[in-house]
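What you see is the complex with one protein chain gone and the rest in place.
So, chain A:
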Amino acid sequence: MDRMSTEDRPPAPRSLAEALRGRDDVSLGGLLRSRPDLITPVPTDLTQLATRAGTRASVVRALERLDRFALQTAEALAVAADPATYDELLGLMAGDEADPAVVAALPHALDTLREQALVWGGDDRLRLVRTARELLAPAPQHPSPTGLGPTVQEATAGMSPGRIQEIVVAAGLPSTHDSVSAVTALSGLFTHRKRMAALLAGAPADSLEVLERLVWGPPYGQVTPDPAPRLRWLLDRGLLLPTAPGTVVLPREVALHLRRGLAHRTPEPVPPVVEAAAVHRPQVVDSTAAGQAYTALATVEELLKDWDEGGPAVLRAGGLSVRDLKRTSVALDASEPVAAFWVELAYAAGLIASDGEADERYAATPEYDEWRELPAAERWSRLATAWLAATRTAGLVGGRDAKDRTLSALGPGLDRSAAPEVRHRVLGLLAGLPEGAAPDAGSVLARLRWERPLRGDRREDDLRGRLAEWALSEAELLGVTGRGALSAHGRALLGAPAAPSGPGEAPSGPGDKLPVHHRPAPPRARLSPAEQAVASAAAVRLLTPLLPEPLDHVLLQADLTAVAPGPLEKHLADMLGVLADVESKGGATVYRFTPGSVRRALDAGQAASDLHAFLTAHSRTPVPQPLAYLIDDVARRHGQLRVGAASAYVRCDDDAVLSEILADKRAAALGLRRLAPTVLAAQADPAGLLEGLRAMGFAPAAESAEGDVLITRALAHRTPPRSAPEPVPDGPPVPDDTLLAAALRAIRAGDLASTTPRKPGTAPTAGGELPRTGSAETLATMQAAVLTGEAVWIGYVNAEGTASQRVIAPIRVEGGFVTAYDHTADEVRTYPLHRVTGVAELADDAG
């Protein structure tokens, strides 16, 4: 394979910065697109870009975004020599047998790593970025996913030269004069397949068994102080090397020999294929999805209607109470998780929000009224677009957050930034299947895990997996998919190209699958607003003919029901919703007329004749006589009794007096209204009314509820028995003379002691001052010290505010902390950098 021969290139880069400098704009653009954190803020030059690309946080982010094979490649590079050649890497990835799939896939994986600036250098000098190497290389604290241990050189670092010589001799090598060449010879033996095979051929069977157990990792084993002969044999020849008392390790070279060169037990060069669990006719898929899309609209409208006259209260911590969610789920005839999804969907689409009143409740937004006026397909596209982009995940509702608080619908803590990306990816995978094919959920999850191995099953809660499952079920609820397969309108919504139609195009063999993986994932994760608008419009065009036309008629029946054999026009549905109770929903709606429902319509301002006209206009069959009768019968009695509120009344046997009062302008403030010839109702309270009437020159008497005249007398108002308040003095009680005298004496004695002149003391030493440097300088000095391994002198303020000086040898600087060997305390400690007031290099004579 002719890989990037170095001949016609400028001299090999010596650093990542140089390597970046050698890249063209397209390639750098690729880097910045895949690692957007590198340009926030925009770096001043490529050196700074390279530095930033090497920071731990950024490298971790980049690694988490690698697919499994690229990650495996990076892991292999981390256990290879630094720099490594392409062939060395290929050996680690493909093994001695040179797995053809790996051979084919490796260049792409390496390109990915190069593009991401995780690897630099030509094929003859491949270098993994140092931070990545530190993260991925095997170390006792974090074992490598490769299951490999340290190299012979690393493992023998602390070993006595005598012991090394013994091993070399036992392994059948000539003894050498120094440890370095001995170790090199030993490594040479272990990496030489034939000589190594010969060595192992002489091994006792049970010793080989021990190796067998350790070969795929973890490479560490426990030994007793007096090891068994089978271990002894291995230890003698350096096939196991001690790392700590009682612990031995299988050196990397030995493991690789036993693994036939493979760094990974199962290299996964090919992404798992998303399998179709079933294939339906595309028409069936589209119509099912359209049916579900319509149900989704109906459900959201129903939810909003349920909340129309004031939704549930907002919890103090935000969100919907469990009881309200339960009530909503009953109202929507759905399970609670599904109800939570609808509520969150309406929220994400901006159709509901908290009203922000003092007594906070959820309510429909003005947006909702606009939304309702849209044609059905557009209403759907609004919901679906909002869903695609939402980071809020309804699936979490009912779970608990890190602080063990219940996550409530519409409440805080539901945002998961990965949700839109996973959603797009899942639908993208569906879009990659032939039309009408419903995927096997397991294979979708496996594929997602392959694409983001570090983001998947490692985490205990497997958020991505759950997000993917939610995405699948929510897509079905929303009608983006039908019977599990992506519908035509769903595909359009994603802006995805038409499906690979014929089975001929579908990947059939391992080789064929490669292009699928390395083709840029279709569709791109996010569409721009303009692109999304185009995609939505296309989806609307496809969906519109599939949705049932709103009907303008119902069927009225003698059992006092009306059946709408399909969705109704909005004004008709609204009116019927008032005039009758909904009895059953679905494709059709069954309404039942009851005296109560007819009364409701009359209360809403309709007259009986309006109702008759309405029913006649919209019924395809004659209005049944009992229904017409019911309306008239209810209307006959409607409003016969009138109820109002008054706070007082005026009664007088002489209607002329009442007429006089009514005519008097001064009575206007009392809010009087004549109910009957001898009765006036007043809005003013009885006391105000009495006063007002008296002011007008009348002599009214108050009346009790029973109609007796109340005798007015000042009613003395009394509390229940109460004790008088205890006095609260302003300060302590006035001291008596004895106390005062004693206090004075004490004060004078103290005063004397402090004012007595004394001899001058010694001056403070200048060396006690804390070093002071700026934070940038502090960081730079620390980092330099890490590299040089030198000790520095720092000023440090601890959590209590106590300042101190310490001499430390920094080991690591990361995440705002410096880990260092503290000479002052004689142990390894970690200091937050912001507490370090300054740093100074030690004077040569110090230390």
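By definition in this document, a residue touches a chain if its C-beta (ideal position, glycine included) is under 8 Å from a C-beta of that chain, and two chains touch if they have at least 3 such contacts; residues count from 1.
Basically, contacts and distances are computed from a predicted model.
Q: What is the protein name, per UniProt, of the chain that does not appear here: "Branched-chain amino acid ABC transporter permease", "YCII-related domain-containing protein", "Putative membrane protein" or "DNA 3'-5' helicase"?
A: "DNA 3'-5' helicase"
Q: Which of A:Arg127, A:Arg483 or A:Arg806 sits in contact with the chain that's absent?
A: That would be A:Arg483, which touches the missing chain.
Q: Would you indicate which residue among A:Pro548, A:Pro677 or A:Gly816 is in contact with the undisplayed chain?
A: Answering carefully, the residue with contact to the hidden chain is A:Pro548.
Q: Among A:Thr328, A:Thr561, A:Ser597 or A:Thr837, which one touches the chain that has been omitted from the display?
A: Here the residue in touch with the unshown chain is A:Thr561.
Q: One chain isn't shown here. Among A:Asp333, A:Asp654 or A:Asp708, which residue touches it?
A: A:Asp333
Q: Please identify which residue in A:Gly350, A:Pro626, A:Pro686 or A:Pro832 touches the non-displayed chain.
A: Candidates A:Gly350, A:Pro626, A:Pro686 or A:Pro832; residue touching the omitted chain: A:Pro626.
Q: Using the touch definition from the top, which of A:Gln165, A:Thr295, A:Ser321 or A:Thr544 touches the missing chain?
A: Among A:Gln165, A:Thr295, A:Ser321 or A:Thr544, only A:Thr295 touches the chain that is not shown.
Q: Spell out the interface residues on chain A facing the chain that's missing from view.
A: Touching the missing chain: residues 287-288, 290-292, 295, 333, 476, 482-483, 548, 555-561, 563, 565-566, 584-588, 590, 621, 624-626, 629-630, 633, 637.
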